[in-house]
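These notes are about the structure you will find just below.
On to chain A.
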Amino acid sequence: MIRIETLTFSYPGAEFTLNVPDFRIEPQEKVAVIGPSGSGKTTLLNLVAGILVPQQGRVLCADTEVSALDDPARRAFRISNIGFVFQDFELLDYLNVLDNIIHPYRISSALQLNVDVRTRASELARQMDIGDKLRRRVDHLSQGEKQRVAICRALLPQPDLVLADEATGNLDPRNKGQILGLLFDSVAAHGATLLAVTHDHELLPHFDRVVDFNDFRSDAP
Partner candidate 1 sequence: MDSLYLAWRYLAFNKLRTATLVICVTLIAILPLALQVLLAESERQLLARAGSTPLLLGARGSALDLAMNALYFADETPELISMAADEAIATSGLAMPIPLYVRFQARRFPIVGTTLDYFGFRGLRIAQGRQLALLGECVIGADVAERLGIGVGDSLLSSPEALFDLAGVYPLKMQVVGVLARAHSADDRAVFVDLKTAWVVQGLVHGHEDVTRGEDSSVIIDRTQDNVVASARLVEYTEITADNIDSFHFHGSPDSYPLSAMIVVPNDDKAGTLLRGRYLGSEPPYQLAVPKTVIEGLLATIFRIKEVLDAVILIVAVATVLALVLVFALSLRLRQREIQTVFHIGGSRSTIARLLAAEIVIILLAAALLCALGITVMQPFSDELVRVLFIA
Partner candidate 2 sequence: MRGKTRSAHCLQVLLVLGLMMTAPLLQAADRLVVYTVNYPLQYFAQRIAGDYAEVVFPAPADVDPAFWQPDAATIAAYQQADLVLLNGAGYAKWVGRVSLPRSRLVHTAAGLAADYIETTGTVTHSHGREGSHSHAGTAFTTWLDFRQAAVQANAIREAISRLRPQYADVFAANANALESDLLALDTRMQAIVSAAPDTPLLASHPVYQYLARRYDLNLEAVMWEPHTLPDAGQWLAFERLLKDHPAGWMLWEGDPLQESIDRLQQHGVQSIVFDPCGNAPGEGDFLEIMSTNLRRLDRVFRSNDSGGVFQQGIE
């Protein structure tokens, strides 16, 4: 599913350089990436998603060389094929639960919002046990409920790849397990691949593979 070849990336003006010689993730594999803060884990996710472009090397996602695409093409690819789950949810306070879930369909012409999409959104929400809160504003939800909404948003476009950046980082211990379980179930149900960045070592056993970022050379400060 994901193939990274001899990738080098550094932020302009920064001393930090990420070097990833060779990295593969198989389809439907659930991979966790661990490492110290500032080691470039989020940068890796952004490179895979096509948000960032490496100075050297290639990033391929489902046989598409994402790193070679121009910006509009990368965005179109991202919104159609990749679902993102963020640590602080990144929901829009001024939208209700349903509107947040279908938000990707409102901001990109690559996705078409129709009745079928709304039906699937409602069904996703029901699976996440938030089906009765569709009309509620997200700032009235608990942390766990918010992350469920974020997961629904990520999965609604039926992506092949789900990227999760510290998806349970802001949750209490009881919710962490629940959310991770929901995430795994949803990803499996959609036949998607999961690449998750996490600090939480307790969750590692649930993944198919754990990648230690210390294996990648980086000149972190």
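Note that a contact is a pair of C-beta atoms (placed from the backbone, for glycine too) under 8 Å apart; a residue touches a chain by one contact, two chains touch by 3 or more; residues count from 1.
On how the list was made: all candidates are chains of the complex that A comes from, given by their letters.
All values derive from a computational prediction rather than experimental measurement.
The candidate list 1 or 2 contains one chain touching chain A in this complex, and it is 1.
On the chain A side of its complex with candidate 1, the touching residues are 49, 51, 71-72, 75-76, 78-80, 82, 84, 86, 90, 92-95, 99, 103-108, 110, 113, 153.
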